[in-house]
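With one protein chain removed, the remaining protein chains of the complex are shown where they sit.
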């Protein structure tokens, strides 16, 4: 399962992309996030309780209860700050 | 007193500008318009009752009860249709 | 900047000019009005205006916009004379610190131009030239402000 990190999450975790193999009880995006949180201090900071984290599964925005089953890529990032003005 | 006509009013009256010398009882823009109406068929058509006529005194929009006393130029024209889209 | 002119204008250059020397502007909104071809065969028109009053009226509305949205930069260019289908008629651009002001001020100016700038359109139709009548809808949009 490919996981991508952007912006502040990428900075904290120290990488933009990795392949992970979560256990079978990880069914949702929220459960994946909780499981990732235990991989190290950078992850713990990126996914700290209260951190504003958004997710996309296969390049579509999803909620935390969305399934990760069969997903090609799952991305985590802060609320977007594009555009301008 | 200089009077200007624009757009459809100019077309109907057949001129864009003229000097007129209305009698002393013409005090307002509306009275001037009524007086002009009798100058010929083109004027009568331009200032027909119910025609949408707007006016400006010395290049400021005014209502029909505005005074013409001391005015340098008085303009009559239809509602504007500038801009686009 | 206010201009009333017969000639066309360079939109890119006008937009560059609008923000030149300012670094506090984050949003730039522009409106271009074009001669629209209609189903009943209008291919060109002539825009008549009231020289002198036009510049005076445009300057007044620019000042009104600057007092409603302080700190904005704005440009209004309105053409007159004969224009063909697809030609630019009018250009309104507003630069502001934030986009909401830039959108609001440019809509305000465009609505105002439609109802208050002393211009009149004479359309060239297959059956002859015809003066365009004002749209009630435009008065309604302008009365929002």
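For clarity, chains are labelled A, B and C in written order, and residue numbers in each chain start from 1.
By definition in this document, contacts are C-beta pairs under 8 Å (C-beta built on N, C-alpha and C of every residue); 3 or more make two chains touch, one makes a residue touch a chain.
Since the model is a prediction, treat every value here as computed from it, not as a measurement.
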item: Residue of C:10, C:63 or C:133 touching the missing chain in the full complex; value: C:10
item: Chain C, residues in touch with the chain not shown (by the definition above); value: 10-13, 15, 19, 23-37, 85-86, 97, 99-100, 102-103, 106-107, 110, 141
item: Absent-chain interface as seen on chain A, which is shown; value: 4, 6-8, 10-11, 52, 56, 59-61, 75, 77-85
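Following the convention adopted for this analysis, only the chains that are shown with their structure count from here on.
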item: Gap in Å, rounded to a whole number, between the CA centres of chain B and chain A; value: 71
item: Interchain centroid distance [CA atoms averaged], chain B/chain C, Å; value: 26
item: Cα-centroid distance, chain A relative to chain C, in whole angstrom; value: 48
item: Chain A residues counted as touching two or more neighbouring chains; value: none
item: Overlap residues in chain C, where contacts from two or more other chains coincide; value: none
